[in-house]
Each structure stands twice: as C-alpha cells, then as structure tokens.
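A single protein chain has been omitted; all remaining protein chains appear in their positions.
Chain naming follows the written order as A and B, and within any one chain the residues start at number 1.
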Amino acid sequence: MSWQIVLRRVGKVYDERPVLWDISAKVTAPGAWTILGPNGSGKSTLLKLIAGLLTPTDGEVVYLHNGERLTAQQRRQAVGMVAPDMALYRPLTALENLRFFARARGLPVQDNDLLSLLEQVQLRAQAHDPIATFSTGMVQRLKVLTALVHRPPVLLLDEPGSNLDEAGMGFVRHIIREQMKDGIVIVATNDTREMDYGEPLIRLGA
Amino acid sequence: MSRSSGWAREAIAVFAKDWLVELRTRVALGAVVLFAFTSVVASGFALEPPSGVPAEVKASLLWVILFFAAVAGLSRVFVVEEETRTADALRLTVSPAGVFVGKLAFNTVLMCLLCAVTVPLYLLLLEAPVRHWNLFVVVVVLGSMALACATTAVGAIVAKATTRGALFGVLAFPVALPPLLVAIHATKAAWVSENGWRVATGDLQVLTGFMLVIVPASLLVFEHIWSE
Partner (left out) sequence: MSNIAKALTGVWIAGVIAVAFLWLPPAQGFRSPEAARIVVFHVPCAILTFVAFLLNAAYSWGYLRTREPLTDAKANIAAELGMLFAVLATVTGSLFALEQWGSAWNWDPRETSIVMLMLVYAAYFVLRGAVEERTKRARLSAAYALLAFPAMVFLIWILPRIVESLHPSNTLFSRSGLDPMYRLTLWSFFAGLLAVFVWMFRLRLRVEIAETRLRQQMSCEPETTLTGAKR
C-alpha cells in the first residue's frame, strides 16, 4: 500500500513571467515534508500544483499508488488541503459544510457521524452556527476536518499556523503527527516554528 | 479507493449546497425576481391600455423580460464561488462534470421560479390572451430550461473574468438568442393561433434539440473554463 507523489520538472508561467520552473521531487508515504521559502516565492502555487488545483505549464505532477498512476478523480479522493485562501461556505453551519463535503465525496455518513467528528475538534457545540461567526482557530479546525473527512492519504497544508495561538498550533502539530503515520503530509511555510514539521523537500526563492 | 463518487451524486450535493446558500443569502433570487417584477409592472404601466398592443409584441416582451431577469441572476451561482473564495475547495472535492450539472440544475430551478412569479403577473397586467393553456405552459417550461442551459456555461466564463460588469449580458445574448426566438414564436402560437400545437411543434423540437446540443457542448468546454 504505497503512495507516491512525483514532480517531474514542474513549471508554472503566468504571461511569460515564470513563477516556478524546473521543480522535481519525489515523496513516498509515510512521512512529512516541508516546502520552504519567503513570501512570494511560489509556495502556495507549488502546493496548489501538487493538489491539482492548478495545471503546470511545464512538466507534470503524478500520483502513484502501488506503482499505478491515479486518474483525476482518484487524485481528488486522495488529497485533502487546508489553505488560508481556501474558504468554506460562510452562510452555512459547521455541520452543513461538513455534510456537503462528505456527501460530495460519496461518503455514506449520517449526521451523527459528522457530529462526532465535530466533537473530536471541540466544535460540537457550534455545529449549528454559521461559520461566519467562528474565530480563526475554529475555522481552521473545521477546515482540517473537511480536508480529512474522507481519510485521504495525502494532506497538504499551506501556512497552517498563520493566525493561530499556541493551542491552535498544538492542534496542527497533532494532526500532522497522526497523518504522517501512514500518509503523506506536505507543509508549505515560512514560519520558523513550523520548519521542523517535516523533512525539507523543496526550498524556493533566492 | 473503494468509494465511487458518481457525478450524479456530486451534482446533487452541489445543487443542495447552492440552494442552501441561496436561501440564506437570497442574492440571486432577489436580483432575478426584483428585476422581473419591476419590468413587468413598468411594462404594464407603459402599455396601458393593453388591448391596443398586438399579441406579437406581448409575446416578445415577455421573453425579453425573462431573458434580462436571467442575466440579472444566473451568473451568480459561479460568481459567488469566486467572490467568497470557495471555488478552490469545490474544485478539490467535485469533478468538473459534477459542478456543472449541479449548477445547471440550480439555474434551471431558478428560471422556473422566475417564470412562476413573472408569467402570471405578466398575463394579468398585460391582459395576454392565452388560447392554448397546456401548450403555453410547455413553452414556458421548455423555454426557461433552454435559457438556463444556454447561459450557465457563459456564467462560468464570466465568473473567471477579472472585470465582470455587464459582461454576462453581452456574452449570454448571442447564445440565448435561438431559444429566445423560438420561445417567442411558440408563445404567440399558444396565444392566438387556431391550431397552436401544430404551429408550435417545430419550435418545441428546436428547443429540445438546442438543449441536447448546448448541454454536451457546455460540458465539453466547462472543464477548460473551470480548471486553471
């Protein structure tokens, strides 16, 4: 049961301006890795390329499971991602958000299952509140939950600790530790506190 | 990888989610219904007495109002994802086909709601003479469905453009024109023609044929619109 992500000479160009070029790397489960670099160096872009949210202008990102290439649909099922600019649906409650992402992925879950998931991240009490009322920490916990609801082998985190207090950081650390037991975690960060979350995979920027 | 998320299931989830958001915020509904309401009332006021207005004009005016009301609200379903930054999470979770079909269904229901509100008011205020009621209902349903089919993919394109403004109306009009024209033609037949069904059958076939062509075409190009 081995999962692999392979980046082959990946590049992304916007209007003749290259943001990323000639990135190659390979990660094999289990483990955690980091993508490091200052702001504006293309960390988020690279993470989105790995997630499949962006298509590379050069090269390719390949997911392998036991040596077989994954289709786009299989990739979607294999990845969970948390990023500051990836928002959830603010007019909906925590439960409604979770329900949507679970149902969209075809998970045969009942509300009770979802409520106990919310329990695990201390959001059970706010399950029926619209997330527009949530604090940053609460939103982050819910984002992590929606990213992991389908138990993906790959978890991608973009600056997970931004705007979080110590408790929030502790939560992130716990999630990463759990995920890296069997799966792949890739963290993009420029925060010194987060640099030791995993092995440095790629360093961007000067 | 034992779970199979068929696009149908995804589409249903997207549809349900979009309506939930819409019922909470009521942006699209508000825009669409408000526009239609004010247009119909203004038309009724301006065209007093309505008996002096020929049936063709009333038929055309109805569909012009429906079209522009659609323009007021049918791009919302995609624009809101971009504006609230939820598009990435959606793209990560749902296949392009699932997104498109779900939102097409949303727009279709929105159009039907629009018609349910607008058409009776229009018939009342402008005293439109309906001769074949069953035909008229069929025309309205098929016509509004066709309008939704024509404009959904265009709405997706507009949502991705940097300056949106009046873009949707400009882009949607040429694509919506064929169903619009036959809907007007068939409406007139339903209102005044003696053998309305015989006259309008061709139009109904065109409407259906149009949808059968535009929806696959939209599906084909949607993947390119949706992915970056």
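Structure notes:
Here, a contact is a pair of C-beta atoms (placed from the backbone, for glycine too) under 8 Å apart; a residue touches a chain by one contact, two chains touch by 3 or more.
Predicted model only: the values in this text are computed from it and were never measured.
Touching the missing chain, out of B:Glu56, B:Glu82 or B:Glu127, is residue B:Glu56.
Shown as candidates are A:Asp58, A:Asp129 or A:Asp191; the residue that touches the absent chain is A:Asp58. Touch with the hidden chain on the side of subunit A covers residues 9, 11, 13-18, 21-22, 57-59. Against the chain not displayed here, subunit B makes contact via residues 56, 150, 153-154, 157, 160-164, 167, 170-171, 173-178, 181-182, 185, 202, 206, 209-210, 213-214, 217-218, 220-222, 224-225, 228.
Simple rule for what comes next: only the chains that are shown with their structure count from here on.
Work out the mean CA point of subunit A and of subunit B, and you get 36 Å between them.
Contacts from subunit A toward subunit B in the complex involve residues 48, 51-55, 65, 72-74, 76-79, 81, 83, 85-92, 96, 100-101, 103-107, 130, 146, 150. By the touch criterion given at the top, residues 1, 3-6, 9-10, 12-14, 16-17, 20-21, 24-25, 84-86, 88-89, 91-95, 98, 227-228 of subunit B touch subunit A in their complex.
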